[in-house]
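As you look at this complex, bear in mind that one protein chain is not there, while each of the others sits in place.
After this line comes chain A, so read on.
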Amino acid sequence: MSTDITTAVPAPPAGPSAMQRLLGLNLVRSLLVSLGVLVVGVLLLESTDAYTNTQLSSLTYFTIAAIGLTALTGLNGQISLGHGALMAVGAYTTALMLDTDSPLPFPVIALAAIVMTSLVGFVVGIGAARLHGPYLAGATLAFAVALPSVALYFKGTFNGEAGLTVISPRPPEWFVSFIDAVSGEFATSSKYVAYLGLFCLVIALFFALNLGRSKIGRHWRAVRDQEVAAEIAGINLGRTRVQAFVISAAYAGLAGAVMAMVVRLAAPTVFTLVLSLSLLTAVVIGGLGSITGAFIGSAVLVFLPPLVTDLSTDAKLSDTQAAQMSPLIYGIVLVLVMLLAPGGVMGTLSMAWRRRRARRQLTATPTKKG
């Protein structure tokens, strides 16, 4: 331990090139990644059939919700079994706002869904901030179970068990001509909804990338890792936890808004506990705290069940058996991930990478020690 503590600020390192500086900006990096996802998304949507388009729409809202949940659970260490219910808040808000002759433009509706869900998330988050582990899981579970009864109680507004049918927004003129120009096809309402989902995903991704790499993300992780040390460093534990919960809820709200339009229904049967659990599963499979992992986990969630159903039909299983097959495989995948790779796909990859780098560093400079 050298004790030379009197030196002042270090000599600034040789100035990076303008290009490096530009790429060093979170803004620029996140923009590039988000634009990349946008381009890939458009290519996928335009090169696949209507059925796959619907699957891709599902992928957008699952991923948005998974990004929010992976931030909450992976970065801030709070578990939530209530995100399906938070999505319901966004979905019902959207359904109610679309149910007029001349609905507001979608960005306004999405924003309203986000605000509503954030408010609910704020209340839940205040309760959650004081709880840990199984208690937190239990409390959010209770929230997920209790919320649908609101829809049943205020039957006049939310139409009880049957729920609200969502009238998908009609594609505007410019969108129709855009699709016509790109693929020469007629833009259906489903296609429009898929594009809206993609746009929401890209925007959600942009903010998540920025936040994760910022001071905010670091403080979330500090609270997750070591409460006492975080507090001493000046981080207000309660406020940070509530903040993380509200942001996560905002993502769930946006996801719910998109989901309402894709599924065309906002009903208690859509936002069951299974939805909350599936989200958590997706996040765990992908790797807690990883945005790429949120994409991977959501893709598994969306594409695995039909794949399994197809395979089992090919294997001459009855329809009922085939339908039961996919939850089974899904459960098996989850158990395997928990057993073999508890860090999920991305966690395992980054761990391997980190180990390899450490090993290489050790062999390269065997004597480098303070």
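Here are some notes:
Just so we're on the same page, a residue touches a chain if its C-beta (ideal position, glycine included) is under 8 Å from a C-beta of that chain, and two chains touch if they have at least 3 such contacts; residues count from 1.
Note that contacts and distances are computed from a predicted model.
The complex appears with one chain absent; UniProt names that chain "ABC transporter ATP-binding protein" among the candidates "Phenylacetate-coenzyme A ligase", "2-oxoglutarate ferredoxin oxidoreductase subunit alpha", "ABC transporter ATP-binding protein" or "Carbon-monoxide dehydrogenase medium subunit". Contact with the omitted chain, checked across A:A112, A:L211 or A:V283, is made by A:L211. Residue in contact with the omitted chain (choice from A:A65, A:L141, A:A222 or A:A322): A:A222. The residue touching the chain not shown here, chosen from A:H132, A:R170 or A:R354, is A:R354.
When the whole complex is considered, the residue among A:L27, A:V182 or A:I332 that touches the unshown chain is A:L27. Contact between chain A and the absent chain runs through residues 1-7, 9-10, 24-30, 207, 209-211, 213-216, 218-219, 221-222, 224-226, 228-237, 243, 354, 358, 368, 370.
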